[in-house]
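A single protein chain has been omitted from the complex, and every remaining protein chain is retained in its original position.
After this line comes chain A, so read on.
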């Protein structure tokens, strides 16, 4: 009886299979899932809050930042925030009317914050990840406000209105940093996050 199950692989194929990829499929899928989840949860809270409700403005930012913290906890790699920005911005542009100009700024903010977290602790310390996400939220909002200044340059009052709304939202982000760490620890305790 001849031995079965012997598959010959040519050397080129072997080296290709051995090729190390920086992003694993599982990590990319997690980023995509969380990008979708953040979009949906913020949209649901905004709709449930009934528009210009300051409580819902704060709550949706708490939810978004908490989810971002959980994502960074789960995928601890340089570029996770930039990757999240690319995916979220690209899909927003295609499906939900996102602004093309904000995408570039958002990717820049992601790269800066990824760099900060990487330099400070290499994604090993919780406080560094919290700092990175907090700065990312701040930079992304600053870029949005910069773009809206061009938009509302003739009516600077409208720009200030927007700035107040963004400020209220950022207060939610700051709370979300703490709740995100709390959720991530609970999920790690439950064995859902393993890092």
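Assorted remarks:
Just so we're on the same page, contacts are C-beta pairs under 8 Å (C-beta built on N, C-alpha and C of every residue); 3 or more make two chains touch, one makes a residue touch a chain; residues count from 1.
Here is the rule we go by: contacts and distances are computed from a predicted model.
Missing from the rendering is one chain, named in UniProt as "Energy-coupling factor transport system permease protein" (options: "Penicillin-binding protein 2", "Lasso peptide biosynthesis PqqD family chaperone", "Menaquinol-cytochrome c reductase cytochrome b subunit" or "Energy-coupling factor transport system permease protein").
Interface residues of chain A facing the missing partner chain: 16-17, 21-37, 39-41, 44-45, 48-50, 52-53, 55-56, 58-59, 62-63, 66-67, 70, 74, 83, 86-88, 90-91, 93-101, 147, 150-158, 160-161, 183, 187, 192-193.
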